[in-house]
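A single protein chain has been omitted from the complex, and every remaining protein chain is retained in its original position.
In order of appearance the chains are A, B and C, and numbering begins at 1 in each one.
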Amino acid sequence: MTTTDLVERTRRFVRDVVVPAEPPAGTPLEPAARRSLQRRAREAGVFAPHVPTRFGGQGLRLGEWSAVFQEAGYSPIGPAVLNCMAPDEGNMLLLERIATVEQQERYLVPLAAGATRSCFAMTEPHPGAGSDPAALTTTARRVDGGWAIDGEKRFISGAEEADVAIVMARTPDVGPEAATMFLVEMGADGVSIGHGIRTLETAITGGHPHVHFRDCVVPDDAVLGTPGEGFRHAQVRLGPARLTHCMRWLGLARRAHDTALDRVRHRELFGSPLAELGIAQALVADSEIDLATAAALVDRAARTLEDDARAGAQASSIAKVHCSEAVGRVVDRAVQLCGGDGVTLELPLLAFQNEVRPFRVYDGSSETHRWAIARRAVARREREVDAGERVLDRAEADR
Amino acid sequence: MTTTDLVERTRRFVRDVVVPAEPPAGTPLEPAARRSLQRRAREAGVFAPHVPTRFGGQGLRLGEWSAVFQEAGYSPIGPAVLNCMAPDEGNMLLLERIATVEQQERYLVPLAAGATRSCFAMTEPHPGAGSDPAALTTTARRVDGGWAIDGEKRFISGAEEADVAIVMARTPDVGPEAATMFLVEMGADGVSIGHGIRTLETAITGGHPHVHFRDCVVPDDAVLGTPGEGFRHAQVRLGPARLTHCMRWLGLARRAHDTALDRVRHRELFGSPLAELGIAQALVADSEIDLATAAALVDRAARTLEDDARAGAQASSIAKVHCSEAVGRVVDRAVQLCGGDGVTLELPLLAFQNEVRPFRVYDGSSETHRWAIARRAVARREREVDAGERVLDRAEADR
Amino acid sequence: MTTTDLVERTRRFVRDVVVPAEPPAGTPLEPAARRSLQRRAREAGVFAPHVPTRFGGQGLRLGEWSAVFQEAGYSPIGPAVLNCMAPDEGNMLLLERIATVEQQERYLVPLAAGATRSCFAMTEPHPGAGSDPAALTTTARRVDGGWAIDGEKRFISGAEEADVAIVMARTPDVGPEAATMFLVEMGADGVSIGHGIRTLETAITGGHPHVHFRDCVVPDDAVLGTPGEGFRHAQVRLGPARLTHCMRWLGLARRAHDTALDRVRHRELFGSPLAELGIAQALVADSEIDLATAAALVDRAARTLEDDARAGAQASSIAKVHCSEAVGRVVDRAVQLCGGDGVTLELPLLAFQNEVRPFRVYDGSSETHRWAIARRAVARREREVDAGERVLDRAEADR
Partner (left out) sequence: MTTTDLVERTRRFVRDVVVPAEPPAGTPLEPAARRSLQRRAREAGVFAPHVPTRFGGQGLRLGEWSAVFQEAGYSPIGPAVLNCMAPDEGNMLLLERIATVEQQERYLVPLAAGATRSCFAMTEPHPGAGSDPAALTTTARRVDGGWAIDGEKRFISGAEEADVAIVMARTPDVGPEAATMFLVEMGADGVSIGHGIRTLETAITGGHPHVHFRDCVVPDDAVLGTPGEGFRHAQVRLGPARLTHCMRWLGLARRAHDTALDRVRHRELFGSPLAELGIAQALVADSEIDLATAAALVDRAARTLEDDARAGAQASSIAKVHCSEAVGRVVDRAVQLCGGDGVTLELPLLAFQNEVRPFRVYDGSSETHRWAIARRAVARREREVDAGERVLDRAEADR
């Protein structure tokens, strides 16, 4: 099967099966409904598009994900139904890339099959690990036959429904700055769910609570990857996870835009269809431009990331900032074009807005990415001048 | 030679030879200097990159132009030096595609060699042909052995230095709505230069005057393409010409951005390099994003246009609007980052701004393109719903 | 007591009493809590600031409301506690201006005292009365001793808790285009609550349902104002109601901004307080500018509206568009500055965003107001030119 086929099949499945099954705007998908829809997705051959076929998925390469994930994201529950929603999707990639065969058998296979759920436990309460990983406070210390983990994590999306967590911890026994990732079963002794952070998002089920680790002992084979290489391993997940968020939310933005187009096609104001009123046309055109630019950047970043991790980092920063802001604007314009139905839950648009708004903060805030983008731009120019390029800002007075 | 080689050669030629030879900011390139620089461009093997090798150029396909044209545009005089500036560049494309072999020999070969100049005489004084070609008022009537052209054209860029004009005229003898293009030598009887429109642009030399045709008789072989097919032929030129403007101005925007980067790298404010001040970083990052989005859209549109004229039209509209506005923002931010030198002619940035500002109006204004983009979006959705897609704007109250 | 005193007392009451009593972010104020807080507001002498003293309020003139309403709006429940929330507040103004003494005694006095609630039943399901009052479909027909009302209203804010509704109905017995307002008790025969529109707003309690009138007979003295003058009377309410929304949401935006300032004062990133990072400073400064511009426009519009209804209409359109958009931007920046706490309900900012977002649609959408503003601008210029001003757009070519 070609990618194009899978895109088309996903498109039809999401629009014909998933969209009609959506819960009321602003409410999450119930577990029973998810299981039922996941079964239909498996039957339709659209389940787990990003997972290698040997682990039961559709086997797409990263550079091919965008169109499929956008189709999945056309429904806010689409990615969960197709089992390509965060945080599971990123965790599957990480397990595929760095887990042992035994770990893959034990954790990746059931996760890819939708039989289990997972979470990624990295972020900590301020001033712990957030934007700045160096501030990591959770520790794992060597004990007989394994490691004892202690610390508090926050905003651990999906934790309440997760079977397993990937936990980042400082491991001073490995090295003073060393951090290591561990696979920790959520039912293990010493793991408890804390304060539940309330959100207005619903696409990720299983809450966003704090998770406490108190003398939680795990065996040696719970180490994911190489001890001390936790941060480096996390990079494997980071870039793609950021882009898959872009892809999914871009799909949701297309849904919002199509909703607005349906509205402007038949709703009249002052005797003309909205679609022929210039102010509405300007909003529609700006959303078309935002969708086109975001899609072009995400495609470019995904292709770059396959080949060149370093160039991919800059490309994915740019794609992330632009896409997260563009989808917010597109949904906002759709809200505005749908008027009274837009600003209530008569239509799901305001709920979509609450889904996408946090993306301007998580996976690196717009401000943090802009800072990084600017620094890389300055460094790039520095290298060029060092290599002999003429300095360009010499004023006429100084010549 | 590969495209990559030509990009690199063009980059080096423009930065090492052209930039140092630029006239003072805001002043045009003198003809003698242009001839001299063009000779060096020929020697460097970077002349006429877009022209087929059989007509003396570098033979790039449209889908490969972008990187080379951006390098050319890094200097405001670069495209003229490389003989890929409007309006000649678009006229060469048109001659290549629809002229007879004799016409190509007579007009395209010397034009591609830089020995002659040309202009494109389509726009008319209001309410004649401007945004709306149906309003064309210039006529060409059958006379013995040829055609007599009468009418007034305006904003005919380059006309004062042009040897030949491509003139669009209504030809009622062909059909009531028929328009035809003619190759008219500027020295012919009945051709005169009228009111010179003053501009702040300098990249196109030869003025932007009105041109009058009064009983200007041309022979039958002056018809370019098929009689009556003038508007259809013009489309051949329109899409690519719009994109090459994008490419050139994108190159100029990169120059402005690099100038600003050079400034922020070493200029200090309140004891820190500007490059480390957040407000400057935000400006730099936004320009990086604008450059990346514009480049991605232009590349996509150029590739699309090679294969599919219809899809290319929508893609090139989106690219044109976004790029024309993005380059304006990038140059504006560079002006701001360079402070007092930015807002005077100590640096050429304000002159660059005056070069790119009109592009938000010509080749279809932002407003006209947004109108077209919105209409195509609505039509696309209309087709989807007609083909069975679910209408999405049904309110909860109506279910 | 001076206005300044009342501003200061309101400020202290809202910050010291109301803010600490707020329900969790995103949840409405319970009726019992409201009654208790209203009692304290009465004791503090800050209740019903906009109501004339003879009806039990603080007696402020419209031109003096802004500062007090902004202080009230500093808490999302502040205006309800102070009994100056929509729709009651606008209804009180209407009753004060056009009701009979008997109607005022019966409806205004208990409403001003907080003993009853009210709603304003004008909007209808599409294509009925929304932006375009001419489309009004609800009718009131003369019957023996009164009027029989039939029709459906939608988005009737507060209807579920209201004791009385002001209902706009077409009255063909008065005249072909005539509309009349009626005071209808919600418990009357023929009044029923229909579909409840779900919203993410909580500041107005009592829902936003559809309300059905089926052969609802009211006596003659239920007419509010003059029969047939319904639309003219509604104007009395419209301008001020639009501005009081501005004032209240401006207060809420100040609260969001202060929340962000508290965050940037002590939260560090990369070793510096956020308050010293330029990107954060740019966001803070833009919010300061938005708050200052919005406040200046609202003050100006309120003062103008006191003296000159016509000039006030233009001033209040401009104030409404700008303020509704500015408060959205200010809250959005606060969300962004507060990062992870901003995009969850750890802080109430996202809930504030959901409160203010609909204001870009109700009371005339941004698009409708822009249309009106542009038309008035063109008409103003038309009058100037008619009165002899020189036409300014003559091109050099035409001189």
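Everything that follows uses one rule, which is that a residue touches a chain if its C-beta (ideal position, glycine included) is under 8 Å from a C-beta of that chain, and two chains touch if they have at least 3 such contacts.
If you're wondering where the values come from, they're calculated on a predicted model, not measured in any experiment.
Within the complete assembly, C:R381 is the residue of C:R232, C:R310 or C:R381 that touches the hidden chain. Contact with the chain not shown here comes from a single listed residue; of C:A21, C:A44, C:I193 or C:A397, that residue is C:A397. The omitted chain makes contact with just one of the residues B:R15, B:R34, B:H50 or B:H208: B:H208. Of the listed positions B:T3, B:T137 or B:Q336, the one in contact with the omitted chain in the full complex is B:Q336. The chain omitted from view is touched by exactly one of A:A121, A:I166, A:A280 or A:V327, namely A:A280. Interface residues of chain B with the unshown chain, by the touch rule above, are 24-26, 123, 126-127, 130-132, 154-155, 197-200, 208, 267-270, 279-280, 335-336, 339-340, 342-346, 350, 353-354, 357-358, 360-362, 365-367, 370-371.
Contact residues of chain A toward the unshown chain are 125, 154, 195, 197-198, 210, 277-282, 396-397. The chain not displayed touches chain C at residues 15, 19-20, 24-25, 255, 258-265, 275, 278, 280-282, 284-289, 292-293, 296-297, 300, 315, 318, 321-322, 338, 341, 345-347, 367, 369-371, 373-375, 377-378, 381-382, 384-385, 389-393, 395-397.
By our rule, only the chains that are shown with their structure count from here on.
Computed centre separation for the pair chain A/chain C is 38 angstrom, with centres defined by C-alpha atoms.
Work out the mean CA point of chain B and of chain C, and you get 50 Å between them. Contact of a single residue of chain B with at least two other chains is seen at positions 278, 280-282, 396-397.
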